[in-house]
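Selected chains from the complex are presented in situ; the others are not included.
Should a chain be cited, it is by its letter among A and B, assigned in written order, with residues numbered from 1 in that chain.
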Amino acid sequence: MKTNVFFKNKGPIKLEKIITVCSPISFPKNTSLNIFDIKDLISASDKDITFLNSSKYKELSINTKATACITTQKLQKFLPNDCKAIIVENLMLNLAKVTKLFYPDSQLDELDKTLIPSDKIKDKYSNVSFGQNVLIGENVVIGINSLVESNTIIEHNVTIGENCVIGSFVTLKNTIVEDNVCIQSGCKIGQMGFGFIPDEKKNYRIPHIGSVILRQGVELGVNCTIDRGSLSNTIIDENSFLDNQVHVAHNVKIGKNCMIAGQVGIAGSSTLGNNVVIGGQAGISGHLKIGNNVQIGGGSGVIKDVPDNSKIMGYPSINFRDFIRKMEL
Amino acid sequence: MKTNVFFKNKGPIKLEKIITVCSPISFPKNTSLNIFDIKDLISASDKDITFLNSSKYKELSINTKATACITTQKLQKFLPNDCKAIIVENLMLNLAKVTKLFYPDSQLDELDKTLIPSDKIKDKYSNVSFGQNVLIGENVVIGINSLVESNTIIEHNVTIGENCVIGSFVTLKNTIVEDNVCIQSGCKIGQMGFGFIPDEKKNYRIPHIGSVILRQGVELGVNCTIDRGSLSNTIIDENSFLDNQVHVAHNVKIGKNCMIAGQVGIAGSSTLGNNVVIGGQAGISGHLKIGNNVQIGGGSGVIKDVPDNSKIMGYPSINFRDFIRKMEL
């Protein structure tokens, strides 16, 4: 992720201050240096802090440029020698606290106080058609020939491309919409996702500093819900079409030319390849990798990674032929 | 379908012009005649064009009055001798292109520029109660004793009967609502359905020139979504009740006195008889025929036609007794 246009970064913050919000088992000694941002292993520059939460990412971590890293005792060995390790037990909680330190406004959806009725700023958007009671925040960009239907809210810094159709009763925040995108009525896009560290007294919300990116030609049916990412972005790639009432959780990546039927749900951080077809009401568990050209039957429950070119169905989903065979028993 | 009140017909259009938007394998010679509309096999008059896409409809096609028909090489034999056949390979794509020629505004949901706040036209609706910020389009009819809650949008040419309750945040377009209907808040009704011809570069949207018809005494729970039909209508018949978050796709017909529980999804072009009861979260695949008095257990996935008076459950759904027996294994 480049400079975050949606959330204000309070950095630079001294490493010693970062350590005070953590509950570290051990931490580096020279801590007076400035840390500018918190980023993932790849994006982090030598002025940033990062995190390592699984040995799955050891190839990335060994090459990270980050100057410091939040991780666990067990994973520390996968860091470069010159990367300062902050060793913690509860990685997610400490990561959330440090993220909140940099981005204090990212834990809840704040009220956008910059909203202005489109009637008052029509001149700024001379080639855009507006319905009534549309509310537009500061620094919103909308391309030519786009239309926005009545009662919709487009919050500060959102970008919308050319030839887009945005229905009524839509909320767009922390979102980048490319050209030729169609978002039907009632969609809620870019709000914080469902992520928190459970606590009997008061759950601790994970900050969400990511965005939603809808690439060229994407279509969303009515009443879809697309949460923004926590530390990465939620992305729907070119020419993918979603039907009504589809739920896409935080950090999900959907490839190109996908067809996703009504009421499908995709849980957090899962990745879909290109040309994936999903039947109505199917569910994809979190953190899965669905390959290219995969076909998933309606109502399926997918709980494992799926290789390219597979055709699956069932709950839990299995090879389509096996599903048909089982049915006949 | 009679004269379309929601979409402007650009007809008459010369047959030779219609042929130019198709990619025909063969087409009739005398093509200077005027074609007035595109309709299904039964509705078409001798001034209209129609289409035949399956041998299932051969009984209808042999009796069609249409002067021309888009079809395939294989199906051509089911047409009357005097019906001019336009033979194509990709029937759906050619049909979509011809439909768009007659109804250019039906491929996307256009901005309704006729919307006026109800405050300004209250006199026109003297026996109707309005909440605040209700937007009403041109030629909207609302019967006496009906009420419309705040922030709702009723687009041009929509008709609402007497004694109806329309909740807040509802969008009604291309819809006919009969008497005593209750539509709860957040419903989105009459938008284009999920239909397109996939194309790697840019999917081609199927025009939707149909409407939604909600007959007497229908009730829709909050946040339901009912898409309008593509070439026919989406219909919910008398006294059928739908719970919250139900999704009804384009061209679906639901009979009388049906009870459909929360989060059910009914895919495109399926037909339900009368007195059908569906438990929560069940899904009905597309193009199915569900008989009268059918009971479908919650969570079921229905992928085959269901005869009258059946009681089914399961994924995929089977006879209810067999489902219970399987459970006990």
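Heads up, the rule we're going with is that a contact is a pair of C-beta atoms (placed from the backbone, for glycine too) under 8 Å apart; a residue touches a chain by one contact, two chains touch by 3 or more.
Model, not experiment: these values are computed from the prediction.
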#### Entry: Number of copies constituting the complete assembly, 2 shown
3
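Criterion: only the chains that are shown with their structure count from here on.
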### Task
Would you pull the chain A residues touching chain B in the complex into a rising list?
129, 131-133, 147, 149-151, 165, 167-169, 180, 182, 184-186, 217, 219, 221-223, 239, 241, 243-245, 257, 259, 261-263, 279-281, 298-299, 314-315, 327
### Task
Name, in rising order, each residue of chain B that touches chain A in their complex.
108-113, 115, 117, 133, 135, 151, 153, 169, 171, 186, 188, 191-192, 194, 196, 198-203, 223, 225, 227, 245, 247, 249, 263, 265, 267, 281, 283, 285, 301, 303, 315-316
